[in-house]
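Worksheet: the structure to be examined is printed underneath.
Excluded from the complex is one protein chain; the other protein chains are retained at their positions.
After this line comes chain A, so read on.
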Amino acid sequence: MDVTTSLSKEQLTKMYYDMWIIRNFEENLLDLYQKNLAYGGMHVSVGEEAIAVGACANLKREDTIVTSHRGHGHCIAKGADLKGMMAELLARKNGLCKGKGGSQHIVDMSVGVLGAQGIVGAGCGIAVGSALSFKIRGQKNVCVNFFGDGAANTGSFHESLNMAALYSLPVVFICENNGYAVSTSFARSTKIDKISVRAGSYGMPGVTIDGNNIFEVYKTVGEAVERARQGDGPTLIEAVTYRWYGHYVGDPCTYRPPGELERWKEKDPILFLEKYLLANKLCCQEEIDGLKAAAGKAIAEALDYALASPEPEPADLFTDVYFEK
C-alpha cells in the first residue's frame, strides 16, 4: 500500500511502540487481576491494537474519542495519561477517575478521551453529541467512536448513525468486529456478512477493512477523518479483528472453535508491523528490541506509580455526585 511510504520512520516506530504500550499495559493487567490488585469488570483488547493506534494516529489533541467497555487501547492511543490509567485500574485515589470509575469508565478529558462506556452502543449517541458540539462551535474537529460488533445491533447505533448522517456531523464510527458479542458469535447475532453495508442505509460511506493491518487502518480512518473535518459527514468503518483473551478477563472462551485463536495469533498486528519494519530495513533488530524494552519500562513506571498511590478515603464516596459552584 502506498500509505506505507507516506509514513516516516518516526511515525512508524511510534505506532509500533504505542501498540507495545497497549499490549504491555493489558498483559500486566491480566497479572494484576490474578493478584486481585485490579478487579471487577475488565475487558482487554490484546490482538486489536492496530485499530486504536492506526486510527488515533490521524487525530489532533482537540479531536475526541468515545470508546466502549474494551477501551484501554483507544485511551492510550489518544494520549491518556498512562500513570493515571494504571492507578485507576488499581482503584487508587489518583487514578484518572479517582478510583471510582475503573476500566469501563476510563476518561481523560484533557486529551479528548470522552470516556469508556459500560453500556454497549451508548457511545454512538455520545459521539454524535461531541460532533454536534464541534459543528455548533464552528470547530474543525472530529470525534471518533470505537465500538464492537455487538453495539452495531443496538437501537442507539441505528438512531445515532442516522442522525450523524442527517446533520453531516464530523464523526467516524469504527466498528471493531472481533467476531463475538460476549460469547455469541457474529454469525449467530447478525444476518449479514458485513456491518459496513449498513452505512448505505444511513447515507454515509461504509467500508470493511483488515483491522490487524495498521496501514489499512491508518489510511482508511485518515480519509474518513479528513472527510469529516471538511464538513462532508460521517463514515462507518468496520475493522475485522480478534480479541485473544475473550470477552472479559478470566473468560474461559469455551465458545471458540479449536484453532481459531492460533490462526489469529499468526495475524498479530504488532508482529505484522515488526516484520514490515525489519523487511524494509527501517529498523534493525536492535532498534526493535529497544522499542519493546522502552514500552516495557514505561508500563513498569506506570505500575510503580499506581502501586505507590493511596486508596480513596471513605469521605471520597460522597464527592463529585454533583457539580457545585
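One rule holds for everything that comes next: contacts are C-beta pairs under 8 Å (C-beta built on N, C-alpha and C of every residue); 3 or more make two chains touch, one makes a residue touch a chain; residues count from 1.
Everything that follows uses one rule, which is that contacts and distances are computed from a predicted model.
Q: What protein name does the UniProt record of the undisplayed chain give, "2-oxoisovalerate dehydrogenase subunit beta", "Protein ImuA", "PTS mannose transporter subunit IIC" or "Anti-sigma factor antagonist"?
A: Its record in UniProt gives the absent chain the protein name "2-oxoisovalerate dehydrogenase subunit beta".
Q: Going by the contact rule already stated, which one of A:Ala52, A:Leu96, A:Val221 or A:Leu273 would touch the omitted chain in the full complex?
A: A:Leu96
Q: Given the contact definition stated above, which residue among A:Gln230, A:Asn280 or A:Thr319 touches the chain not shown here?
A: Considering the complete complex, A:Thr319 is the one touching the chain left out.
Q: Tell me where the left-out chain touches chain A, residue by residue.
A: So the residues of chain A touching the unseen chain are 64, 66, 88, 95-101, 105, 107-109, 114-115, 117-119, 122, 124-134, 136-137, 155-156, 159-160, 162-163, 166-167, 319-323, 325.
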